[in-house]
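Omission of a single protein chain aside, the complex is shown with its protein chains in their original locations.
Coming up: subunit A.
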Amino acid sequence: MKPLHIIVCVKPVPDFRSPVEFDQKTKTVKRGNVATVINPLDKNALEAALQLKESFGGKVTALSMAPPFAESVLREVLAFGADEAFLLSDPAFAGSDTLATAYVLAQGVKKIRDFDLVITGAASTDGNTAQVGPQVAEHLGLPHASFVTQVKRHSEHSLELTLKTEEGTILAEIDLPALITVSREINEPRTLGLFGIAAAAAKPLHILGSSDLEVDPERVGEKGSPTRIADIREVSFARKSELHEGTPEAISLLVKKFREWGVI
């Protein structure tokens, strides 16, 4: 079967283990000293691409829209085994919502050209909307399938996919070129090897701005984003709480309450 050129979308995200702080004034997340890592599901997306390349030959290209500091994240992606990386970076892209983000990524895909498959994570750990994959597909006129848990080559020009549903799974066929978004169940991402890290330094990593891509300035950044954050509110789910030290008395009292509440 013919080799596959696969583009993997990788989002650099703040390491959610470090606390995220919000700036009330600018209504943005304070990135400050928070470490930037590969969005966890994008490691699964990359792994799926690498496995397909190992089976059928071809090439894996990583694509990211992020500020220049994300270069280190793309180096890491190259170390995992991607062949080439594109970082779309321009002050004009700042403040993009999912529609504008997907538009920029789609223009990046068009620039890379000659691909068979685009793979994204199902959702990021920061914005977490799960919207970017399907929207990139629509901007490119590609069919998409989301929350994929298994991928197989079905024929020269199609894939067989297993998709998650509320009740179980769906088996589907999708014609190439296509876009799929992957769930955690799809694979166990490989770990970084020293060889990969050494090899990554020599691989091509391109940083492209607005002028390198054919982007309509009206469709990117805040200008191109139909959604706005109108307000951020503190919400309180407060109840009349009684607080006890962890003594045996407090525990007996709790068990009594369980009786009262009818739960034991």
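Following the convention adopted for this analysis, contacts are C-beta pairs under 8 Å (C-beta built on N, C-alpha and C of every residue); 3 or more make two chains touch, one makes a residue touch a chain; residues count from 1.
Assume contacts and distances are computed from a predicted model.
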Protein name (UniProt record) of the chain left out of view, among "Carbohydrate ABC transporter permease", "Potassium-transporting ATPase KdpC subunit", "Electron transfer flavoprotein alpha subunit apoprotein" or "NADH-quinone oxidoreductase subunit N": "Electron transfer flavoprotein alpha subunit apoprotein"
Of A:T191, A:S211 or A:S241, the residue in touch with the unshown chain: A:S241
Per the touch definition above, residue among A:S55, A:S72 or A:S252 touching the missing chain: A:S252
Positions on subunit A where the hidden chain makes contact: 16-17, 19-22, 29, 40, 97-99, 102, 123, 128-135, 137-139, 143-147, 160, 163-175, 178, 184, 218, 223-246, 248, 250-252, 254-255, 257-259, 261-264
